[in-house]
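Excluded from the complex is one protein chain; the other protein chains are retained at their positions.
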Amino acid sequence: MARTYALRAGLARVLHHPLTAPAAVILLTAATLWLAAGAGGYLVFILALAAINVIVGVGLNVLLGLSGQISFGHIGFYVIGAYAAGILMLAGLPYWGAFLAAGAIAAAVGGLLALPALRVSGPYLAMVTIAFAFIVEHGTIEWRDLTGGQNGLMGFPSPEAFGRMFFETEMALLATAIAGLSLLFYLRLRAGRWGLAMRAVSDSEVAARSIGLNPVAVKTAAFILSALLTGFAGALFTPLQGFISPSSFPFFQSILFLLAVVVGGTGTLFGPVVGVLVTVMLPEFLSSLAEYRLLFFGGLLLGVLLAAPRGVMGTLARLAATEDPTPARPSGRPLAEIIGGARATALEVTGLGIAFGGVQAAENVAFTAPPGKVTAIIGPNGAGKTTALNMIGGFYQPDAGSIRLGRELAGAPAHEVARAGIARTYQTTQLFDHLSVIDNVLIAMKKGRLGFLLGPRPGKADRQVAEDLLGVVGYRGPLAREARALPHVDRRLVEIARALATRPDVILLDEPAAGLSQADKESLAGLLTRLAEAGLVVILVEHDMDLVMGISDAVVVLDAGRPLMTGTPAEVQTSPAVRRAYLGEADFEGRPRPAPFERRREAVVATTRLSAGYGAAPVLEAVEVEVDPGEMVAVLGANGAGKSTMMRAVAGLHRPVEGTIVLADRDITALKAHAIAGAGLALVPEGRQVFPEMSVRDNILMGAYRRRDLKPGPEIDALLKRFPRLADRIDQRAGVLSGGEQQMLAVARGLIARPRILLLDEPSLGLAPAMVRELYDALADLRDEGVTILLVDQMATLALAIADRGYVLENGEVVTSGTTEALKGDPAIEAAYLGIAG
Amino acid sequence: MIVSTLITGLALGSMYGLLALGFHVTYAVSKTVNFSQGASMMVGAVLGYTFAVTFGWPTIPAIVAALLGCAALGLVVERVLVRPFASRGSDLWLMATIAGGLILENAVLFTFGKEPRSLPSPLASEAISVFGTGAYPLQLIIPVVGLLIAGLLALVQRRTKLGKAMLAAVQRPEAAELVGVDTRAMIAASYAISTVFAGVAGLLIAPLFNVSASMGTIFGIKAFATAIIGGISSAWGVMLAGLLYGCVEALTTAYLGSSYTQIVSFSMVILVLVWVPNGLFGRAEVKKV
């Protein structure tokens, strides 16, 4: 066992050594050259074709693998390269000039195509490229004077160099050499800043802009490079074949180009090489099948796709994947020194306003945020906080007002705002998911100034800065971990480190505490204070009042898009206007049962030794939970304790699980979610998950999907009486509802199913306190009416206030359980969890 | 000339529209499409020919049987070519469906035959006079059928429980599961419907055209163009875009000459997308920061 590990680690060290990949490329190229030099005849011709296809594949890999854009139209660039070379050769230009010109022309067309292509994505982009391919094809057919029409061009003079005519062997050597060079080019590009930028843009354009990257420039560069390589490949095809015509370049070839990349493994270095074995070599093996060749080719292709759904190299890489565990080694420099510079500018916002489709989302927002201070923006849901941040960050163009950081920034695009010194984080973290933690930070460091295309990897000094920043924010995990594999807390921290890497003057933080545990919130508070101490303008949008009141120097209160007041935390807290608008009346405690509850032990839902996990890591271990008829049971625990996983497992969203889950005497352990719903269990999921494009009424009716005896009129009326807020909104799209309204809707959608048991996962998450109160009153009503409820909520005091019993989860195991009265007195829980009460 | 050109364009455009509706149905539910819609269309026509001519069945049973065959094909496509990839979050369904089309076309070539065959229809045997120009009755019926199907689909989506369940499944797959919608079954059903639409197109066009293994390829690509410029998320949008595309083709041929047809129509696709990146009738998917 240990030996296997050591072997794997050793293998990983070899595979990840910076010289391994170039050495492999050079060896492969040398071997192919040696083979081609002696092969002759048919084999050398096939090798040449394969090498040409590898070049196209590398070009496509730049586009697809790095910048994440698909193209079905690369045959168009190939045709342009082939014809440009052919026409210029016939016009008497030496081959080498024609070759370079062909690449340049293809690249220029690539830049032109990028203009429409960048406006669209997904299937729309696919179609633009398909249309491009067909336009080029018909262009070669119709522009007869230039292209020779359907009957094509021939009679090209042989290329010449070193006094030697280039026939097929020489062309094969040349193509192989260029294919090798293109692989090295890809390697260098991918490792350098431009490659990182392309991958970053591919993962999240929004975040890329906020670190100063201009996605249009980065994606255009990918298009141009991709077209350049493909044009070169076309220019090699012409003298090799000696004849080109429109039928030499069927559209199907374009699909084969793309296929080579995805079959080989998108984004992997050798993917195109492996892919070409399938798209160029395989048909040759099958040539004796004559008319049945395409049939078998299609079948084999499907087989390869099914066997290696991530592409051959991608699948292999996964098998050999190991992660370098080295964490950041911060030098301990203070933050001010790491990000350098003297910061004395304040951010001044005046008269800022924006309307969406006639609705004034923000109006006359004004504040001055001085350096070295934390300025908080608070307000109830829908108050326009994030809208304000989006205007400051350049994602929305304000209709009115001014944003000054030394100079006017209102209306500037996001990447320019970032370059001017404003960095930000997002409500839902926007990391570059396929980049490592350290690369996420490194790419932000140049604020989009990427330098020379094949410029070097970020150097030692940059890496040290990145590690220092990760140290400052408190990230302790491996530097090499892919961002998508990070737990929630670390995502927040890395995102802050990335924002700091742009060495900003201002940092905008959008609900950084959402979803963090109490302990994590405390360290976050410390971090934010340190950011201010380092001289930054810190602007914080946050729901967590303890955090806001604890660290802010000034608080701006927004209500319905307008500023309500600005003041110190103490002033805001004591302002009756703010209290009314925002905090509601007195602190809310949750309404207990009017009369004691009599428990009948005939479980509606019971789990026995329920275990579940993601991959190898168990998240739930042998959990035993029981809910009896009419009972309201709360599940408590810190973040990551497994509460949500348990809810998802019971509802059937998480499969497979071990142990058993019984719903009203029926074993539902193996059932899927829709079948469990049909059996009488309704989960109101975390994050509400209403159907945004459907009306409120249709949303509610969807809840009754499995019911045959629905009386829509009276039943909806009854629900609207329970949730009066929804009545006004009944015919609006659910997507425009506020968070609180959506939560009410989600509960209503669960209730109309008339379930045996209602599961609620984090119903209060992200809601303003007034809304939480309204919701919890409704839940208490349901409880009093005898609905069986299993509840998970972050706000433990609330949950305990209205529930009859509770279970406490820690690291996926039930550590204690009992009546809520008993649990409230349990000091261990008090310490671990209930500290947030208040 | 304008009347006959428009008749040509509308009939052709309805074909594009019908195939494009097939793209729309599966995309709306699963964000995936069968890139071999053209092959599905061909299968519809080939099955129709086999049942009606080779086996000599009466028209109605032959049509029903052909469409049932298409539905079955759709289920197979989803199960074998799409689900194995889509369920793992891989985009390779795109390549797999293309490979599937290649297999289908070649398999038909060696079973059905290498020659195009004619599917006779009383609606396409004698031309009638419309505004002074000749047309087969079928050419006039095709746009009507196309619009009827688009309308029916829009109605089903908006008014029926099944339609709403499909919308729910695409908007919030997990929440749909939680209210009891079997999203997998919805996706499978959408593929069956998609292929049936293609089959209908194949059966409608066959009497005007012919039946052969390669009859659908170009149709499939143009139908995809249609779906895209219509804004793939709207049933009406793709049907109208189909009619538009057909008319642009016919008008270009009639007034500029056939050498411009393909260049003009494909350039139109790009220009439309530059102008409205989500298609003429599509709505942008709202992204919140």
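Each chain carries a letter (A and B) given by its place in the written order, and its residues are counted from 1.
Following the convention adopted for this analysis, contacts are C-beta pairs under 8 Å (C-beta built on N, C-alpha and C of every residue); 3 or more make two chains touch, one makes a residue touch a chain.
The definition used in the following text is that contacts and distances are computed from a predicted model.
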Protein name as given in UniProt for the chain not displayed, "Sigma-70 family RNA polymerase sigma factor", "ABC transporter substrate-binding protein", "Nitrogen fixation protein NifU" or "Malonate decarboxylase beta subunit": "ABC transporter substrate-binding protein"
Touch with the omitted chain, as defined above, among B:Val29, B:Leu153, B:Ile193 or B:Leu208: B:Leu208
Selected from A:Gln241, A:Ser254, A:Ser644 or A:Thr788 as touching the chain missing from the view: A:Gln241
From A:Leu19, A:Ala91 or A:Ala290, residue that would touch the chain that is not displayed: A:Ala290
Residues in chain A touching the chain absent from view: 34-35, 37-43, 45-46, 49, 141, 144, 149-152, 154-155, 237, 241-245, 247-250, 281, 284-285, 287-288, 290-291, 293-295
Contact set of chain B toward the excluded chain (per top definition): 1, 4-5, 7-8, 11-12, 15, 106, 109, 114-118, 125, 127, 133-136, 139, 205, 208-210, 212, 214-215, 217-219, 250-251, 253-254, 257-259, 261-262
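We adopt the following convention: only the chains that are shown with their structure count from here on.
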Separation of chain A from chain B, taking each centre as the mean of its C-alpha atoms, in whole Å: 33
Touching residues (chain side chain A, partner chain B) in the complex: 115-116, 119-120, 123-124, 127-128, 130-132, 134-135, 138-139, 141-142, 206, 251, 255, 258-259, 262-263, 291-292, 294-295, 297-299, 301-302, 305-306, 309-310, 386, 390, 395, 426-427, 430, 651-653, 672-675, 677-678, 682-683, 685, 689-694, 698, 701-706, 735, 749, 753
Interface residues, chain B side, partner chain A - complex: 27, 33, 81, 84-85, 88, 90-92, 95-96, 98-100, 102-103, 106-107, 110, 161, 164-165, 167-168, 171-172, 174-183, 221, 224-225, 228-229, 232, 259-260, 262-263, 266-267, 269-271, 273-274, 277-279, 286-287, 289
